[in-house]
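One structure is given below, encoded as structure tokens.
Omission of a single protein chain aside, the complex is shown with its protein chains in their original locations.
And then chain A:
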Amino acid sequence: MSLINFTNKGIYCKQGNFYIDPWQPVDYAVTTHGHADHVKWGNKHYLCHELTKPILRQRYGLEENVQTLPYHQTININGVKLSLHPAGHVIGSSQIRLEYKGEVCVVSGDYKLEYDGISTAFEPVKCHTFVSESTFGLPIYHWEPQYQIFEQIKNWLSANNAKQKTSILIAYSLGKAQRLIKNLAGSYPIYVHQSVAKLNEGFVKAGINLPETITITPLIKKEELQKGLIIIPPALADGKWVKSLIQPATAICSGWMMVRAGRRWRSADAGFTLSDHADWPSLLEAIKATQAEKVFVTHGYTAIFSKYLNEIGITAEEVNTKYGSEENDDDNQIKQNEIS
């Protein structure tokens, strides 16, 4: 009997009687990471990595019913051995390894292979069944190493600085924002939107070493912001506040910036291909490393990617889930007029 089942509430482990990243309220939810498409409010019990807890606390006000685990420590739930392994996606992101009567299944949530300087680096975990995302599951997606992307961003920042433009980087408040802060700190003061600041506060309390940032308030002069670097979430990108800055220059940091149509669609002044998801070669590398006999492909280019896996001899199946909309869901929590 299979260790996981795809139900209308989410990924269900019958033997252990718990769900992984359910999208409807359940009694026992195991959470891969803190993005809104993987965590829903209203479960009776949450199990997650210890660094995911500050996110659940800040975003959902959860406290007592959240149980945490460090990476690699095994617990037993109704006879199923469960352990968390780094997924490298964002701080605290975990692959969930389940073992029952010698059968091993890994649900990876979202992941990337390259170490981003702040999230614990991805580790391949051998298993019989592997559940993989496919957000960028097309061969057009090849990421450049992040030091090259940060080089491009730094060049853009200094060009803006020379032209007295205000630089605004648009990034998800959970994950991308911390990655940018960690890798860009030093040359310019970094101003962050409060949604980023609140998360950072939680991370720092939990022992993460994050460079210092300044929370944006209406009291900060536009001339100060002009000399620094601003990080805001996508919901605010087209807002009045950005337009009110001195010669604003916006840049989106996302894997979708790889394709010209993606860049032109959004009304930003620049696009940097910086993703927290695996690119095409990484997806294949990760899947091969698990040596899994069966791969379930969730959110992303599921049909195409699973078809390709089958062609290269890896048994794969496309699964319909509600994951893959972190942008919209996380955005909806932020209102346009939060600054000013």
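Side notes on the structure shown:
As a convention for this text, contacts are C-beta pairs under 8 Å (C-beta built on N, C-alpha and C of every residue); 3 or more make two chains touch, one makes a residue touch a chain; residues count from 1.
In this text, contacts and distances are computed from a predicted model.
For the chain that is left out, the UniProt protein name among "Tol-Pal system protein TolB", "DNA ligase (ATP)", "Iron ABC transporter permease" or "TonB-dependent receptor" is "DNA ligase (ATP)".
Although one chain is not drawn, the whole complex shows that of A:I77, A:I304 or A:V319 it is A:I304 that touches it.
Of the listed residues A:L62, A:V259 or A:V319, the one in contact with the hidden chain in the full complex is A:V259.
The omitted chain makes contact with chain A at the following residues, 138-142, 258-265, 267-271, 301, 303-304, 308, 311, 328.
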